[in-house]
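The complex appears here without one of its protein chains, the remainder shown in place.
What follows is chain A.
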Amino acid sequence: MRNWRWVFTMLLYVGVVLKIGALELGRAQQTERISGSAGDVLEDDPVGRLKVFVYELPSKYNKKILQKDPRCLTHMFAAEIYMHRFLLSSPVRTLNPEEADWFYTPVYTTCDLTPNGLPLPFKSPRMMRSAIQLISSNWPYWNRTEGADHFFIVPHDFGACFHYLEEKAIERGILHLLQRATLVQTFGQRNHVCLKDGSITVPPYAPPQKMQSHLIPPNTPRSIFVYFRGLFYDVGNDPEGGYYARGARAAVWENFKDNPLFDISTEHPTTYYEDMQRAIFCLCPLGWAPWSPRLVEAVIFGCIPVIIADDIVLPFADAIPWEDIGVFVAEKDVPNLDTILTSINPDVILRKQRLLANPSMKQAMLFPQPAQPGDAFHQILNGLARKLPHDRSVYLKRGEKVLNWTRGPVGDLKPW
């Protein structure tokens, strides 16, 4: 008698659970959870998992530079400034350097702008050197590990190679003094000199309020198949073509300029953000460097990014499974782009859109002020937390020296 009752209650319980589960599955799923190679880490809270000490540098390294040119707050390299502000008021900050896991040096190396607004990297290595000399002489923590538990934010074109021309950047290589530190940068390309092992790739800064203010109702039907606005030929710097974007953007133009499915042009429409929300695919080809804010915009507006950049490393690659979210096209396959995109199974496309609709995905690409949980600041801290605990070997023995302070081009050794 009792057995029957147990069986009955078990069946009832299972039935109720299934019914609830079935109801959830029946409704059209709007989003899907995102988990990358490091697991389901997008929503982790870094507070309590690490402690960051912020060095107090004289204001000539940060505030004075910003005062000279406030455009640094709105261009795509503004992440370094906002990260500093975030860390100053964040709960992970500690005022006791003895208990800190990571050390942050607030030096704005990407704030020396031309009249057009492009950052000049010529003085950046000297500035960085001078900052490191300062912290190594005023605090003992640099010499303790020669920078292995320090991190720096270098959002420039080729990261810590500090040059905008790829060949020059490769020649220079990463600044020698930074070779043991962790670099947080926007540039990422596999097997490239300027991407060091253990670096954290972040998205470029895109103004969150500006993008939120251009949102359109989500039931507006997506009627554009492929969308792109930008240069195909950089006539000023590469008149012959073939250099800019390794010829990939020019190939897109030449192959698809008369294709009605491809809404591509060089114009600057005022409805750029709204158009992206009406498109299914947004092209994100490389330019002079492989990364661009287009990726951020595509993710925010729910447009599947089509990434045309060989060997690129995308932001937070261990937390976000980009292969499931975006479409990767090799540069040599660009002439077949239409075949590739139309042969994707519609179910796969719908799944990608569901992943993009996940709000934690959109949050992870933004640098909002004030900081919100799950945003790019927190993802950077999560990335740093995942690298803990430091290996015993980073702590150098007394008198042991690894870095050669005189290495690098002669011009870099001049004081700043």
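As a working rule, contacts are C-beta pairs under 8 Å (C-beta built on N, C-alpha and C of every residue); 3 or more make two chains touch, one makes a residue touch a chain; residues count from 1.
Convention: contacts and distances are computed from a predicted model.
A chain of this complex does not appear here, and its UniProt-recorded name among "Glycosyltransferases", "Sperm associated antigen 1", "Electron transfer flavoprotein subunit beta" or "Probable D-lactate dehydrogenase, mitochondrial" is "Glycosyltransferases". Interface note for the absent chain: among A:30, A:138 or A:404, the touching residue is A:30.
The hidden chain makes contact, of the residues A:259, A:372 or A:404, with A:259. Touch with the chain omitted from the figure is made, among A:11, A:88 or A:118, by A:118.
What chain A contributes to its contact with the hidden chain is residues 28, 30, 76, 114, 116, 118, 120, 157, 164-167, 170, 189-193, 217-219, 221-223, 225, 234, 236-238, 240-243, 246-247, 250-251, 254-256, 258-261, 280, 287-289, 292, 310-311, 331-332, 334-336, 338-339, 341-344, 346, 349-350, 353.
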